[in-house]
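Following: one structure in structure tokens, then a few remarks.
One chain of protein is taken out of this complex; the other chains stay put.
Going in written order, the chains are labelled A, B and C, and every chain counts its residues from 1.
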Amino acid sequence: MPRMNMVQAINSAMDIMLDRDPNVICIGQDIGYFGGVFRCTDGLQRKYGEHRVIDAPIAEGGIIGSAIGMGVNGLRPVAEIQFADYIYPGCDQIISELARLRYRTAGDFFAPVTIRTPCGGGIRGGQTHSQSPEGIFTHLCGVKVVMPSNPYDAKGLLIAAIEDDDPVIFFEPKRIYNGPFDGDPDKPAVPWNTHPHSEVPAEYYTLPIGRAEIVRPGEDVTVLCYGTMVHVCQAAADFAEVDAEIIDLRTLSPLDVTTIRQSVEKTGRCVAVHEATRFSGYGAELAATVQEECFYSLEAPILRVTGWDTPYPHAFEWDYFPGKRRVAKALEQVLEMS
Amino acid sequence: MPRMNMVQAINSAMDIMLDRDPNVICIGQDIGYFGGVFRCTDGLQRKYGEHRVIDAPIAEGGIIGSAIGMGVNGLRPVAEIQFADYIYPGCDQIISELARLRYRTAGDFFAPVTIRTPCGGGIRGGQTHSQSPEGIFTHLCGVKVVMPSNPYDAKGLLIAAIEDDDPVIFFEPKRIYNGPFDGDPDKPAVPWNTHPHSEVPAEYYTLPIGRAEIVRPGEDVTVLCYGTMVHVCQAAADFAEVDAEIIDLRTLSPLDVTTIRQSVEKTGRCVAVHEATRFSGYGAELAATVQEECFYSLEAPILRVTGWDTPYPHAFEWDYFPGKRRVAKALEQVLEMS
Amino acid sequence: MTRTPRLHIPHPPARPGADPDFSYVTRVPAGSVPRPDPHTRLRDLPNELIYDIVRVLDDEGTAVGPWDPGLDPDELQFGLRHMLETRAFDDHMLRMHRQGKISFYMKSRGEEAVAVAAAMALKPSDMLFPSYRVQGLQIARGRSLVDLMNQCLSNSRDMCKGRQMPIMYHWKRGNIFSISGNLTTQYPQAVGWAMAAAIKGEDDIAAAWIGEGSSAEADFHHAMTFASVYRAPVILNIVNNQYAISTFQGTAGGEHRPFAARGPGYGIPGIRVDGNDFPAVYAVTQWAAERARSGTGPTLIELVTYRVDAHSTSDDPSRYRPKNEADAWPYGDPVERLKTHLIRFGQWSETRHAALVEELKAQVERDWAEACSYGTMTAPPFLDKNELFEDVYADMPPHLIAQKKQMRALEED
Partner (left out) sequence: MTRTPRLHIPHPPARPGADPDFSYVTRVPAGSVPRPDPHTRLRDLPNELIYDIVRVLDDEGTAVGPWDPGLDPDELQFGLRHMLETRAFDDHMLRMHRQGKISFYMKSRGEEAVAVAAAMALKPSDMLFPSYRVQGLQIARGRSLVDLMNQCLSNSRDMCKGRQMPIMYHWKRGNIFSISGNLTTQYPQAVGWAMAAAIKGEDDIAAAWIGEGSSAEADFHHAMTFASVYRAPVILNIVNNQYAISTFQGTAGGEHRPFAARGPGYGIPGIRVDGNDFPAVYAVTQWAAERARSGTGPTLIELVTYRVDAHSTSDDPSRYRPKNEADAWPYGDPVERLKTHLIRFGQWSETRHAALVEELKAQVERDWAEACSYGTMTAPPFLDKNELFEDVYADMPPHLIAQKKQMRALEED
């Protein structure tokens, strides 16, 4: 099976869908001739034409607004927002329109738009190239929110997102575009081809949206995470020598509560981890759900390991990033508590 | 002491601040000559002039963007967004700019903008005049989020917000502009003057931002709520005959964790209530915090009573609204559990 | 030496108590604006299209000049009927709101030609992206009033299944998009729809309507930019009815230049038309449609009209404008003007007009009775409450299934 990094896997997903379905189009800033600032759309315009892989003006609201119109007219637009930090000018179209169109028209109109956007820090991007705004979008009903942690999932989930008749916001953790990252910036970069999930079928396949995956079974504590943090959490569990059951959520909304419940009922302990700020972040929903679902199994409070409640500071990137040691510490703490 | 409804109290707060501080200005759609669609700015333009109470174009992003510039130039703008449902076109200026300006300039620049906006349902406003998007804004670091539940608090907190050097998003639950509302639409409307908190000093006073209030002490369960739900929760506790300690949070961010912790440690049970949708809503943060802070005191899971995870439907307003019976049911449930 | 600057605040022409003053409204004789070939390049279009006003019906009711679309009497009568039907519907629904039968309403009195004439100038397969004040589009496309009433009643046959406030219609089969409570969002959506048509090589076009107040929203700029860059086959209409809610068009930026003047800066032709002049609206729409359909590009149309009634049932215009302002509107009433025109040419009469008004009134009442038979706010048949949880997603996810159960459990309690 071919080996792919995340960028290649994402590119392959769009390539396949552009090929299979004439209604699939891509639109975004610098995605066409240039192939995208992270090169996720490299070669696609050449292959499918300027009418299907479209360079857009710098207007996120226009990109999403026009993508909705295209979706209503039968296309399946895949819109790229160059950085998740720049999704906010498109918020009104996402929140007021994309998420609600099916509901407000009782199903008569809908727009199957996929919004791809790179998120997360660790690339020296400072406060405007490092954000993880997924929490905001999980609060919306009517859109699905997905964040893959490896090439195999990225391709299967992106194809599923494009085929989904509901709008999907597809967050791509840019720190792991080129290799898994365990949170230690001082270690040499590891390429994807050392990772089992870089084996990616060249052809079409999908992974179900709404299904989490247990990436490492364990007995003592359940770790809920997604994106880059899946790798950090694995490293942290090793580091702390904790028998953690690590769940890669993959889809943040709708959430796979069943997988989580079964795990926490078994382990009795839970840590939720994300890079985004903590207060009212997605980890809050995880904690709230877990204690609702598994209260009587819990032996300790659910801990959250997250970015601090500050913007992402350029100079203190690694103090901000919830790395291996911070996660490990929480794992130890939650095991000590009872 | 004079009696005021919420509209009058809010009007009085702006009146006093426009009078005391020449740098205070108001800007918003229809707020000037007309006095606001909910009449919160009635008479203020006549009194303080067109340069201080300014009718704005229909561009929420422009209102907030220009208010930031005014704030940087020494003014204290009070911007009205006509309905909270229409705040999204202003999201980029709020999230990327207003919330981060002080941080990114290490304190050299900041914009003390207050954003007032009516929120919540129960006025037959359908899905675009009923939203409660406060959860989104509590996820931002750098802005404070306030929602009063009565005229006295509204005035004291709005003055405090205007004087605050941090930006404040001030949500006004429009269902209780003219009278407290216990969630039963079939009962005749009650005016504010029957409520003790409609006694509002005519003059200047402030209430501290960041402080919750126990509106009814109780022993058996802590109810966390704000805005309209404060009244609904009181009615629900009566209805269910439960000795609930009801906390009106008043400020959602930063949260008054101390008051909450003390209460839950005492009662051992907690229900969080809001009108907004549930998934990743503000109630998630409340549940997450409470279980972190009070895990060993908790005798039952923290329950959330919220709007359903759908848009606010015009026809099913009262099925959607988390009314007295839904809250009462949760109170009963949480007391039965152990 | 510099003068001390002061913030400029635009002032409306008249406030309550003062005399109406429409001296700011450009007045040009009907027939005076040239009509260029619709394939003309922007740079070759005459300025009069923007700074004058395209008018066809003169004060006597004669259709004059190059923009006269030469409509048959049949077509004009069809237009008149649908304007009157719109008006009858509006009047009835306002009454129903006053009687507490519906929760909200917005009339379009005085603006009927804007919608009805445009709908007629477009093909039925063209996609319309309406604002809330162009109900004439629906009516001219032959929609049954019962359907519209069902929506306003949120009853068992409401096409929105009770999810939207009154007047937020949509009509899938009739190619009319859903009305949003959020202003201007339909503008870039219409452009995207049109882009998709171009991508697919289909020759249907899109048209969208916003109010002049709404042109200040970001989505106006998004739509103009995308329409320009991709030369989208779309018609972007700004209905300048002089008011947003309480603020006059100057607060939206109309003090210095017509809204139509926004077009050329983006590389898009702008045309200003007398929105109360039925043949003129038809002709201008037809011209823009021809441009769009032939691939020549988008057009921005400013329709100059006047909002005769309150903004909505929540509004009281006597607070912010002279009571008799509508009577002073220099362009008259669209229904009266078309009627005069038809009568002048022997194609209509006062008697036929009165009869039509009566007929429509009766029809509206019959339709209302029928609509009420499908349920009202207080009388069955009601929509099924469980519908509340449908259509959030294509398939209901587990948490909504759980919430639906929870709601039902509560009811059974």
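We take it that contacts are C-beta pairs under 8 Å (C-beta built on N, C-alpha and C of every residue); 3 or more make two chains touch, one makes a residue touch a chain.
Just so you know, these numbers come straight off a predicted model, no measurement behind them.
A.B. asks: Quick check: which displayed chains does the absent chain contact?
C.D. replies: A, B, C
A.B. asks: In the whole complex, not just what's shown, which of B:Ser66, B:Thr114 or B:Asn150 touches the removed chain?
C.D. replies: Final answer for the missing-chain contact: B:Ser66.
A.B. asks: So one chain is hidden, and I want to know which residue out of B:Asp15, B:Glu97, B:Asp153 or B:Asp248 touches that hidden chain in the complete assembly.
C.D. replies: The single option touching the absent chain is B:Glu97.
A.B. asks: Looking at A:Pro118, A:Gly183, A:Gly268 or A:Pro311, which makes contact with the chain not pictured?
C.D. replies: Here the residue in touch with the unshown chain is A:Pro311.
A.B. asks: Considering the whole complex rather than only what is displayed, give the residues of subunit A touching the chain that is not shown.
C.D. replies: 29-30, 32-35, 37, 50-51, 54-62, 85-86, 88-89, 124-129, 278-279, 308-311, 313-316, 319-320, 325-326, 329
A.B. asks: Residue by residue, what part of subunit C touches the chain that was omitted?
C.D. replies: These residues touch the chain not displayed: 2-10, 42, 195, 197-199, 201-203, 216, 218-222, 225, 228-233, 250-253, 255-257, 261-267, 270, 292-295, 297.
A.B. asks: List every residue of subunit B that touches the chain not included in the displayed model.
C.D. replies: Given the touch definition above, subunit B has residues 25, 51-52, 54, 56-57, 59, 61-62, 65-75, 77, 89, 92-93, 96-97, 101-110, 141-142, 144, 164-166, 210, 254-255, 257-258 touching the missing chain.
We adopt the following convention: only the chains that are shown with their structure count from here on.
A.B. asks: Whole-Å distance, subunit A centre to subunit C centre, using C-alpha means?
C.D. replies: 41
A.B. asks: Would you mind pulling out the distance in Å between where the CA atoms of subunit A average out and where those of subunit B do?
C.D. replies: 31
A.B. asks: Pull out every residue in subunit C that's touching 2 or more other chains.
C.D. replies: 158, 160-161, 163-164, 168, 180-182, 218-219, 387, 392, 399
A.B. asks: What residues in subunit B touch two or more of the other chains?
C.D. replies: Correct list: 61, 85, 88-89, 127-128, 279, 309-311.
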